[in-house]
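One chain of protein is taken out of this complex; the other chains stay put.
Up next is subunit A:
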Amino acid sequence: MKRLPVLWLLLWICAVYSVGIYLFVGGFLLVRLEVNRTSTCGDVLQPGEEPADFCRVRPRFRRAVLLIIDALKIDFAWFDPDNAAPRPYENKLPVLEETVASRPAHSRLYPFRADPPTTTMQRIKGFTTGSLPTFVDVGNNFASSAILEDNLIHQFGQDLHTVDNGILQHLYTTMVGDDWDVLVAHFLGVDHCGHRFGPDHPAMADKLTQMDGVIRSVIDRLQNDTLLVVMGDHGMTDTGDHGGESQKETDAAIFLYSPSPLFSSPPSQSEPDVVPQTDLVPTLALLLGVPIPYSSVGQVLLPVFPPHGQTEGAVGGLSQLEALWINAKQVNRFLETYSGMAKDIPPESLSQLKAEFSRLSSEYLATVQQGRPPPPQLAASLQAYLTSVRDTCRATWARFNPLKMAAGLVILALACLACLVLSELSDVLLREDGPGLRGPVVAALAAAVCAAAAQLRSRGHVEAVWCLAAAAFSSELLFLWRARRCGTAGGEKSGPGGAGWPTLRRLLAPHLLVPLLRCASLLSDSYVIAEGRAVTFLVFSLALYIPIRLNWDGLLLPPSHDPLKAAGILPPPALAPSTVRKEGFTLLACLGLLVGVLYLSLSFHACREEQGACQPSPFLSPLSRLQDSRLKNLHYVLSVCALALWTYLLRRFLRHYGNLNAASGAVFAARWVLPLLSVCLALYWAVSATPEDSFRNLAQLIVLAQRVLPRAAFCLVALGLSLIWLDPLTVFTKTRAAASTRSPPPPPPARYRASTGISPEAELHHLIPQIYQRMRRSLDDGELSRGAEEAGRPAVEAYGLGTVYTAPLLLLCGLLGVGLLLLHPEGMALSFLLLMLEMGALLHIHASSSTLSGPHAACAGGFNVPWTTVVLWSLAATQFFHATGHLPTFPSIQWGAAFVGFPDGHTGTVLPASLVTLNTFASHILFSVACPLLLFWPLVCEVRGGRAGRAGGEEGEDAVMEMRLRENPRQFSSALLQLSTRYLFILGAQVFASVCAAAILRRHLMVWKVFAPKLMFEASGFLVSSASLLIGVTLVLRVDVAVGRWFKRLIPDASR
């Protein structure tokens, strides 16, 4: 068996996928370092000439009202009296223009442009809060007491007015009171209406008219010390969407008003054309007399500050120049902090900015110390400095990086293709003369070096991402090219039936149609929201397809005695009718089990906030939160029963196949570690469900147990896993004569001595069957010593050899499952039991259907796992992701998992992060680790068919169960590679689909609510799955090594 090539190929394909994901995500989610500092009133800004900069003077305004009208486009705010036939969205907010015209010193209307840093921040923070972070930040910074944030953002199917009406009631009642500093009201109706009907619709006219009324009544209620800001957060396109970068989307409106004079001069030439969104925060801060937020890069809006020398006349506050000076110092401080943390700002522009600031500061300080009026160009240069800082930051934190996104897409697409090719040509690729990985790896290295050199020459620094991209791309291309060459060569040899171009007919075959539908469903927000049920639907459909297909081929039922047979239409049946009946029954029974499990698993789902009428599963809340003690006991008993059944089923399987007899590490794990782990878990559940006040004198003990029990369980899992790894063989060997004594084995029978001269392989061919025959006989009859007619046979009996690969893998899954269950709420034990049952049902369906169709689908080797099964397996992983209470949204992450065993929290971040990852992707991990079982199960179940069932004509000396794999090492390795690559292909195709969804729909209204989180979950799920798959495959290879050693040890024994 070729172990290393299989592993290398899998590692390579996983690496290529990861590079693609990394590139795309890097271009899609621009991450900028967040400076986690806050400004305070006492801050001393460098150069520190003044004692304190913020809060130095009495603020102009005591309070502010922020009316955020979502998607208030600037076109909605203009008023054109000459427009005779206004469109639905035009001239509907006359209050703004009327106020500006009648009270020019009190109000102003500007276009308000969304700025890249803001958008970036929105993107990143939008993940965790789902709200408008900039404005929430404003609120937080001002220590506001009333934030009327509405978190029903973009709810479809809602009445347009209910959301806003709810806010209105609150708004007016709050405004009357006096216990607030900043009032933020966020009206979603306009945005909502835009998405639903577009701006050019009568509904928009109604909505804007309503907003006009709102603004009017707020203006009426304002007091003299209050500032009113009416603004939109972005505009909208002609279709009512936003999120992109066209001017229609970025240009919103901002309207400032105060009952006391706000502007010192009437509107003039020096007015800004457009106010960038970043400018609002520093302006508001200085007007309200609070520190400018630490990370703000905006510049103050000059017209609201009086020019130098007029401050005395005004109510108070800063002059234009003072405001600019404070602003510049604050921006400089941020720039210094930021450039100390992150290196993404180009050094030359950084030093230029620093030089400019020191020049300006010396000039300003000189002016102030000499007490002479400042030169008029000083304010302009300060403004220019602020603008250039902002532009530098904007250039650094640009929006999407389309180049990286495209490169990621291409690499992912090629990786999917390579994976498909790998699975189709797994046999050819593993041949001696087949194309190895050496070429692609060398090409990758060369391309990486070239990319680095090119970057050094052109830009002066190296971005590692592009080196990775070049490496992945070139290795993929080379691999595909060589695979194509040898694929055509191999295809000619093997004749037709190889991988051809997909025709419509092939695409409509359910095993391709279902994954296609699944991938297509990732492009629709509705289907992503309803993913749990959609996947269950698909699993059910595909599972039903298996018996229907078998029946269509006439394989499900034993051929009846009808004239068909006599007419000779049907080929003579290859399987005995009794076998067919039995296998058919098994298949239908397992299908029934599967269907039942599918249906029950629906009751463990959690709810997304978009799903209106949805009740989260009662099993999702931990026991300690349940109030009713009877219900609590019931849940506890159910969970413990599920856990016990999990352990029992696992041990039952191992015992049935004779894997619990040997004295090896894996057997120890199965016999002792697994039950102990379950007991540990059950005790932990009991302890954590105990209310703290019920046993006062035991409180200390309970607290201790809450810490110790999970840690002990972690240690047990680790112990079990390492035992399985170190000593995976579960084969119990004994010589028949020496059954009672411990004497060395007796001299082997003559039959074996004859074969000593031949190669070890030839000996293997003899030995394995003999051993296995013995083993099975003793298993079947339960008696260890059979009559004397066996005297001629070798005197070695091996128990559990037939499931030598399956047993450790299954044990690994069992241990991992209990370990992962520890991180979940107790009620999920039932779901985990369902998961195991579904795995079993799928495996048995696969085994039965391959037995039933076996002689007909006689491929070389016969170990190939069909697409249908692999698709089912991968869909089941997604299905149980949902059925263990997870959702592809950030708020639904079960953070509690990080505190299992660590109730006081952690010091680092690695451990909690990995605990949460393990919790989130538990189902992905289990299904991926167990994936190689698909290869073994038909062989394991073979014994059920009985001797009569197997292809007749052979003399029963055939190797059986998993020893077949041992006998055909080449087919074994190619089948293992094929299975893994098929699984990876389906997972990769899903990642590719969600990447496409994010790329295509990046202007979609749901992108930050649905598609981007889905992409992140799908991508991390892929990474976790591929790592787990590699673990599973590696364990199989490890077992293979151990089996090889075992045989080597046995043969010298037997032939001495």
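Definition applied: a residue touches a chain if its C-beta (ideal position, glycine included) is under 8 Å from a C-beta of that chain, and two chains touch if they have at least 3 such contacts; residues count from 1.
Rule of thumb we're sticking to: contacts and distances are computed from a predicted model.
J.: Report the protein name recorded by UniProt for the chain absent from the figure; options are "DNA-directed RNA polymerase III subunit RPC3", "tRNA (guanine(10)-N(2))-methyltransferase", "Trafficking protein particle complex subunit" or "Phosphatidylinositol-glycan biosynthesis class F protein".
T.: "Phosphatidylinositol-glycan biosynthesis class F protein"
J.: Pick from A:Ala483, A:Cys519 or A:Ala534: which residue touches the chain that isn't shown?
T.: Touching the chain that is not displayed is residue A:Ala534.
J.: Of A:Ala105, A:Leu602 or A:Ala1027, which one is in contact with the hidden chain?
T.: A:Leu602
J.: For the chain not shown, which residue from A:Thr239, A:Ser526, A:Gln615 or A:Ser914 touches it across the whole complex?
T.: Result: among the candidates, A:Ser526 touches the missing chain.
J.: For the chain not shown, which residue from A:Leu516, A:Ile548 or A:Val1041 touches it across the whole complex?
T.: From the options A:Leu516, A:Ile548 or A:Val1041, the contact with the absent chain belongs to A:Ile548.
J.: In the full complex, which bits of subunit A touch the chain not displayed? Write them out.
T.: Interface residues of subunit A facing the absent chain: 156-157, 524-527, 529-530, 533-534, 536-537, 540-541, 548, 551-554, 557, 560, 563-564, 567, 569-570, 595, 598-599, 602.
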